[in-house]
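Take a look at the structure set out below.
Shown here: the complex without one of its protein chains, the others still in place.
Moving on, here comes chain A:
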Amino acid sequence: MKLLYFAWIRERTGRAEEDVELPADVTTLGDLVAWLRQRGEEFEHAFADPAVVRAAIDRTHAPLTAPIAGAREIAFFPPMTGG
């Protein structure tokens, strides 16, 4: 599965994108955040406050409760500040 990171989440994880193989018990976006957090200090830092993290599944906004089965591309980013 392809993961993308933007803005300060990208800076904290130290990467813009990566391909990952997920364990079978990672079934929601929330599970994915928990799994990412135990991958190292940089991920723990990036996802220290899951409440401020926004996510999109295949380029559509999704809540952390959303299932990720069948997703091709998941992105994590801070609240948007365009306009």
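To be clear about the criterion, a residue touches a chain if its C-beta (ideal position, glycine included) is under 8 Å from a C-beta of that chain, and two chains touch if they have at least 3 such contacts; residues count from 1.
Keep in mind that, in the parts below, contacts and distances are computed from a predicted model.
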{"item": "Chain not present in the shown complex, as UniProt names it (candidates \"Molybdopterin synthase catalytic subunit\", \"Protocatechuate 4,5-dioxygenase subunit beta\", \"Probable glycine dehydrogenase (decarboxylating) subunit 2\" or \"TlpA family protein disulfide reductase\")", "value": "\"Molybdopterin synthase catalytic subunit\""}
{"item": "Sole residue of A:L3, A:L29 or A:A56 that reaches the chain not shown, by the stated touch rule", "value": "A:A56"}
{"item": "Hidden-chain contact residue, picked from the options A:G30, A:P50 or A:P78", "value": "A:P78"}
{"item": "Chain not shown, touching residues in chain A", "value": "4, 6-8, 56, 59-61, 75, 77-83"}
